[in-house]
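The following block contains the structure, expressed as structure tokens.
With one protein chain withheld, the remaining protein chains of the complex are depicted in position.
Each chain gets a letter, A, B and C, in the order it is written, and its residues are counted from 1.
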Amino acid sequence: MDGIHVEVTGQRLGAAAALAFCDAPGHGAADLFVGRVRDLNQGRSVRGVSYDVHTALTRKIFAEICAEAHEQWGGGLHLWLSHRHGYLAVGEASVIAAASSPHRDESFCACRYLVEQMKQRAPIWKQEHYVDGDSEWMQGHALCGHG
Amino acid sequence: MDGIHVEVTGQRLGAAAALAFCDAPGHGAADLFVGRVRDLNQGRSVRGVSYDVHTALTRKIFAEICAEAHEQWGGGLHLWLSHRHGYLAVGEASVIAAASSPHRDESFCACRYLVEQMKQRAPIWKQEHYVDGDSEWMQGHALCGHG
Amino acid sequence: MQREFSICPFGAFRRYGEGPMTVSVPAGATVAELRTAFAATLQDDAARKLLACSALATDDALLNESEPLPESAELVVLPPVSGG
Partner (left out) sequence: MQREFSICPFGAFRRYGEGPMTVSVPAGATVAELRTAFAATLQDDAARKLLACSALATDDALLNESEPLPESAELVVLPPVSGG
């Protein structure tokens, strides 16, 4: 859809592309979120994270989330949502969400919405790999649809 | 202060530097805001904006705002607040605010706080230049301190 | 007549099978019936617990428990998600 870019990729995510997309002569504001792999989670030293992604469904759900943001904050917003799959070392970006709009409130709200909804609804799974050699799949949010 | 970067500059603002600063092995989240010059304001076609800035006071107030964010959301946050002065064409970035933190809520809240407080408290003035040749100083927020 | 479904595991479900798992149900069964049949094939208590909080889906959409099974015989099992 116009003004929406969603992506699942094995390549490094770049903020510059997201900010270039979330830009328009009538847009005075852009907000961008970067999620990165942390070195510590619940007291354990992390060396990296593997992201398992159902690519086709994730793309579809990302597009749905962005369409909802358009409905809520205006169809003129530019929206970007990209997630990486595969193994990421500490510090690498796993997700980038961005939004631009004429005024700032819509950008902040829409960007946050993309992030929160992505975490709840996208079929993506995080497996942490610890410095001690162990690995663990993270607990998560149950997907609706089997109720 | 540690983890705080404030800046007033006549040079182009870059998001990459802000995102590089707002990064740490323990930080899983970063939020970045870009304010840009819009082509239209209150129905008038804008060709550019001149920013008049009291540099010394603005730097001081930016540092105060960041210190307040540290107090509210944790001293470990990395915070960036930069504003440009001089003439900017439509589409150029006038302000960049960014924050990084272990978890995302703090990044979103702190970044928004920097932007809102900057708009209320920093001695910066916007003069819009219109396509028809006219110019206008924008209405704004009265500074406290003479009450 | 029985229909055979191939169910591909994702996330934590990969612990219980790297490749697709096969489940057989009567033609005309519902998604809920497939889920029950799937649970019966799992050896592990933890796997059955994980299935109970997982969604079944095609590559297009999550499946509703009360609905008939889809035309496609290729399904996926999606445990609770943890993206970002």
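To be clear about the criterion, contacts are C-beta pairs under 8 Å (C-beta built on N, C-alpha and C of every residue); 3 or more make two chains touch, one makes a residue touch a chain.
This is a predicted model, so every value here is computed, not measured.
So which shown chains sit in contact with the chain we cannot see?
B
In the complete assembly, which of B:Ala16, B:Ala56, B:Ala89 or B:Val131 touches the absent chain?
Per the contact definition at the top, the residue touching the missing chain is B:Ala56.
In the complete complex, which positions of chain B touch the hidden chain?
Listed in rising order, the touching residues are 35, 51-54, 56-58, 60, 83, 94-95, 115, 118-127, 137-147.
Just so we're on the same page, only the chains that are shown with their structure count from here on.
What's the fewest number of moves from chain B to chain C, given that each move must go to a chain touching the current one?
2
With centres defined as the mean C-alpha position, give me the chain A-chain C separation in Å.
So the centre of chain A lies 26 Å away from the centre of chain C.
Averaging only over C-alpha atoms, locate the centres of chain A and chain B and give their separation in whole Å.
Chain centroid spacing, chain A to chain B, equals 24 Å.
Would you give the residues of chain A that are in contact with at least 2 other chains, written as numbers and ranges?
Residues 35, 115.
Do you know which chain C residues sit against two or more other chains?
Within chain C, residues 84 contact more than one other chain.
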